[in-house]
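Written below as structure tokens is the structure these notes are about.
A single protein chain has been omitted from the complex, and every remaining protein chain is retained in its original position.
Order of writing sets the chain letters: A and B. Residues in each chain are counted from 1.
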Amino acid sequence: MDSSDYQLLNELCEVFAPSGNEIAMKDFIIEYVETNSSSWHTRPELIHGAAFQDCLILKFGKPRTAIFAHLDSIGFTVRYENQLVPIGSPEAETGYELVGQDSMGPIECKLKEDEGYLFYDFGRGIDTGTELVFKCDFRETKNYIQSCYLDNRLGVFSALKVAETLKDGLIVFSCGEEHGGGTVPFLCKFIYEHCHVKQALVSDITWVTEGVLPGKGVVISMRDMSVPRKSYINKIIELAEQSDVPFQIEVERSGGSDGREIQASPYPIDWCFVGAPEDFVHSPDEKVHKKDIEAMIDLYKYLMENL
Amino acid sequence: MDSSDYQLLNELCEVFAPSGNEIAMKDFIIEYVETNSSSWHTRPELIHGAAFQDCLILKFGKPRTAIFAHLDSIGFTVRYENQLVPIGSPEAETGYELVGQDSMGPIECKLKEDEGYLFYDFGRGIDTGTELVFKCDFRETKNYIQSCYLDNRLGVFSALKVAETLKDGLIVFSCGEEHGGGTVPFLCKFIYEHCHVKQALVSDITWVTEGVLPGKGVVISMRDMSVPRKSYINKIIELAEQSDVPFQIEVERSGGSDGREIQASPYPIDWCFVGAPEDFVHSPDEKVHKKDIEAMIDLYKYLMENL
Partner (left out) sequence: MDSSDYQLLNELCEVFAPSGNEIAMKDFIIEYVETNSSSWHTRPELIHGAAFQDCLILKFGKPRTAIFAHLDSIGFTVRYENQLVPIGSPEAETGYELVGQDSMGPIECKLKEDEGYLFYDFGRGIDTGTELVFKCDFRETKNYIQSCYLDNRLGVFSALKVAETLKDGLIVFSCGEEHGGGTVPFLCKFIYEHCHVKQALVSDITWVTEGVLPGKGVVISMRDMSVPRKSYINKIIELAEQSDVPFQIEVERSGGSDGREIQASPYPIDWCFVGAPEDFVHSPDEKVHKKDIEAMIDLYKYLMENL
């Protein structure tokens, strides 16, 4: 991977798509796939429309496994006066720069936090119901990428890199993950009933902890707040060992992903979280080691071929 | 609307139907529809029975949109001795009057609250498992209606007034909303698979707050604890603007409705909460401005025709 690859990640991080309003991300990916997929191993079928709300599925060949990558980000909704309420669980520190748009035009303002209550600081009032997101400050160094919304534009980015050589598989771009979900159940219904897919991988970002370190490889999570099926997780770990891609094992008590909704759906689809770890989670300064990004893409390529 | 209309609302508020035990409300509506629908623009098909538990669907013409109105109310279950446990989240103040019935006959007793624990005060013991609800004291003044259970008998009332002129649409009377839900998922399955309906409006009652005032119009909620799809909400607001019906915009961080379960279901159905605001929520003294009731009915009529 070189910096031209990370240019795509930078563009993804700048797309405005808080939970509930992911149309711009869907449109971005559709255009990206239509422009670029002629050079891919397999041109995917694009599945979207009213029955999929703002979600998008790419179908390659004869799928056995689905990659789930959520399109949405955390953010804030303007309440009354200068009040804000969170979308998902954003870090909220006074001084963070926020952007958005309302009936009066574009907005670039600052966040104010006071005893847990959130406000914006701007020269005019903002329409009630307007969403604001972190202003993107994308930083690339020798070893690290740092930006808001690596969670989950990096999961989307990884899926699009995997797409280049993918023969058989689904890439499922979901909505609403940061704030209660709601699209994964109908996406599961589609992939199970129409594509007979029973295996899922959740392409998302996790936390650097005492057991998961930056630069040590992609993370395979054995559990978080949800406990996935052990026999499926074991199969993923066995394949990861065969792949020679650097990886780390995670065991947590909390945290969740699209996996939780896959498990709760009325379809017997196994899931496993596979993704890079980051520091400064849900802040404008999310930071991921490049080696872990490369390992994430490499492991997904191996798993999609061998699972 | 005149007082003869509010007589129907009064009758609805008096029906005994705590979550889990909504048969009386279902039967009331079936009889009401059978008695009155001959004078309506369209006689609806009544859909109910074992596959719908105690829910009821009215089908008019070729539906594009479904109104969801929950039938159940908050209340209390008798535990052991003189203890009560809440059904849903009722206000619970010492002295509130409660009514119900057990194997020994009708009950009219008083609520006692002591450090968060709830008890009844009655001349005899009450059978374990008996449900009690607030005694109805329906009050009409020049500007206001006040009663227990305007949440959600007013949502039901509004739907029945809309029914009078409805050409195409579904009215879905759900159960269990106040206590964990459970019927909306199978109702969604039915309306999506059998009626191909992908648009929902939640006819329920919300809170008077600093941003939502009594007498200022029906409330369109842009979000509560759940974040619905922005493009659908925007469409509702655009139509509301065209309608000339007075309305207010709500943005909250908490609170939920049948909308939460519509969103979580495996069916891609959009939803928006549209309802009057009330004071003294979940108490025997719920209070709604008549102008907001009229605006609620008017906006639903407009939306069901134009959405």
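Rule of thumb we're sticking to: a residue touches a chain if its C-beta (ideal position, glycine included) is under 8 Å from a C-beta of that chain, and two chains touch if they have at least 3 such contacts.
These figures come from a predicted structure and were not determined experimentally.
Trainee: Out of B:Lys189, B:Lys216, B:Arg253 or B:Lys291, point to the residue that touches the absent chain in the complete complex.
Mentor: Of the candidates B:Lys189, B:Lys216, B:Arg253 or B:Lys291, B:Lys189 is in touch with the missing chain.
Trainee: If the hidden chain were put back, which of B:Ser19, B:Ser37, B:Asn152 or B:Ser221 would touch it?
Mentor: If we include the chain that is not displayed, B:Ser19 is the one touching it.
Trainee: Of the residues B:Ser37, B:Thr206, B:Ser226 or B:Ser265, which one touches the chain left out of the display?
Mentor: The single option touching the absent chain is B:Ser265.
Trainee: In the full complex, which residues of chain A touch the absent chain?
Mentor: Counting only chain A, the missing chain is touched by 198, 210-211, 222-223, 225-231, 233, 249, 251-253, 260, 263-268, 270.
Trainee: Which parts of chain B are in contact with the chain that was left out?
Mentor: On the side of chain B, residues 19-21, 23, 50-54, 77-80, 85-87, 128-129, 131, 176, 179-183, 185-186, 188-189, 265-266 touch the unshown chain.
Operating definition for what follows: only the chains that are shown with their structure count from here on.
Trainee: Just curious, how far off is chain B from chain A if you go by their C-alpha centres, in Å?
Mentor: Taking the average C-alpha coordinate of chain A and of chain B, the gap between them is 37 Å.
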